[in-house]
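Only one protein chain is missing; all other protein chains are in place.
Up next is chain A:
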Amino acid sequence: MSAQTDVAIRGTRSATGPGVLARAGGLARSSALWVVAAIVVLIAAIVTVLVQGGENTSPLHYESTEDSGGRAFVEVLRDHGRDLTTTESLGEAGAAVDAGETVAIYAADWTLSDPAIEDLSARAAASGARIVLIAPEQQVEVWTDALLYDYLSEGAGAPPSRRAPNCEADIANTAGNVRHEDTGDEYFSTSSEPADSTFCYGADSGDVVPHGVYAQVPHGDAGGTLTVMGSTQWFANGTLAQEGHMSLVAGVLGTDEPLTYYYPVQSDQPVEGDEGGAGGSPTWLFPRWAVAALLWSLPVVLVALLVYGRRLGPLAIEPLPVIVPAAETVRGRSALLQRSQARAEALADLRTAALVRIGRRLALPPDAPAAEVVARAAAQSGLDPAWAEAVLLTDQPHDDETLIRISIDITTIESEVDPL
């Protein structure tokens, strides 16, 4: 017996334990393994997100490393020692314009609203800033009165996809040929003899008005200029190295002044017809951090639900003994009497009960006739015998009020009868 116990104890406390396979199987079944796997997957996901940076992949955005992105020219210029600031804020761009710096603006795709353009244009004219617009298309006419945009300019057949400078500007001639595949997309001067203006890379359409994909016109009286770069290809990561694009970009942007690259976003621009200058969406009314914190309240609420919704164990259940309300049958009978208007039956019960009680109180035998009980009760209590008889025996209840009156009278007579 003791030997068996000994073996049993040793068996449970064995140091060697189960084999490797058994242990591996146990490990696979244990939840800890799956939790560890989940942690590894989560870490991998976080690292991926952080490495990719969640960069903005909009065309020509200064963070984007896609082919259409604009990070390459920004980095190249910085490598060459340019003091280049990037921003998405209209306010910062406006400040740079006011400071008279060079400001490159991504103007394609209607990203700037007309009121914003008018504001920036006026401030540039006042401060003498150099504005470089990247593919402003029709909106160039908002920027300045000196230029027109024509996206269907006639050509003699398909113009070559590679354009020669076709002008005397140093920058264009240094850069050489550029790509421009579309037929139109050229900017025209509004006067046939513009002063101090340069138009390059125009298709030879025989038009008398100066025109080109690249245009530079004076802007305002303070010595500022407005330069239009007609193609986004010249700036894009994928095509920056082709032809003379980089050279052209460096030539246009490569002065010594500080350079700001403004990439407009919808959220902080004034909208036409809006007095306060606020954006169309109500989220504009709040600072971004407040909106983000508000969004974060979703996970917080979810966690709160999980925290306070989790019970500490299941509800304690108990089979309780049956309990039946006692006077249920009495109430049922009362409701039946009332519904069938059985006043006579109800009154008969009340009278019988009262007569039985009075008879016992007056020490009458149980088989004494009702009339005798009534007579004795009236005599004993000094009440009118006729009235007592009417109440206790003869009166018929014709309506509920009579019934109530008679039953109250019965109680009165009962209370008047003293025991012998």
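Side notes on the structure shown:
Note that a residue touches a chain if its C-beta (ideal position, glycine included) is under 8 Å from a C-beta of that chain, and two chains touch if they have at least 3 such contacts; residues count from 1.
Keep in mind that, in the parts below, contacts and distances are computed from a predicted model.
This figure omits one chain of the complex; the name its UniProt record holds, of "Diguanylate cyclase", "POSSIBLE CONSERVED MEMBRANE PROTEIN", "Beta-carotene 15,15'-monooxygenase" or "NADH-quinone oxidoreductase subunit N", is "POSSIBLE CONSERVED MEMBRANE PROTEIN". When you scan A:A99, A:A222, A:A293 or A:A379 for touch with the missing chain, the hit is A:A293.
When the whole complex is considered, the residue among A:V76, A:V209, A:V356 or A:A370 that touches the unshown chain is A:V356.
Checked against the hidden chain, the listed residues A:A32, A:A195 or A:V208 yield one contact partner: A:A32. Screening A:G81, A:P321, A:P365 or A:G382 for touch with the missing chain picks out A:P321. In the full complex, chain A touches the hidden chain at residues 32, 35-36, 38-39, 42-43, 45-46, 49-50, 53-54, 288-293, 295-297, 299-300, 303-304, 306-307, 310, 312-314, 316-318, 320-327, 329-331, 333-335, 337-338, 345-347, 349-350, 352-353, 356, 366, 400, 403-404, 407-408, 411.
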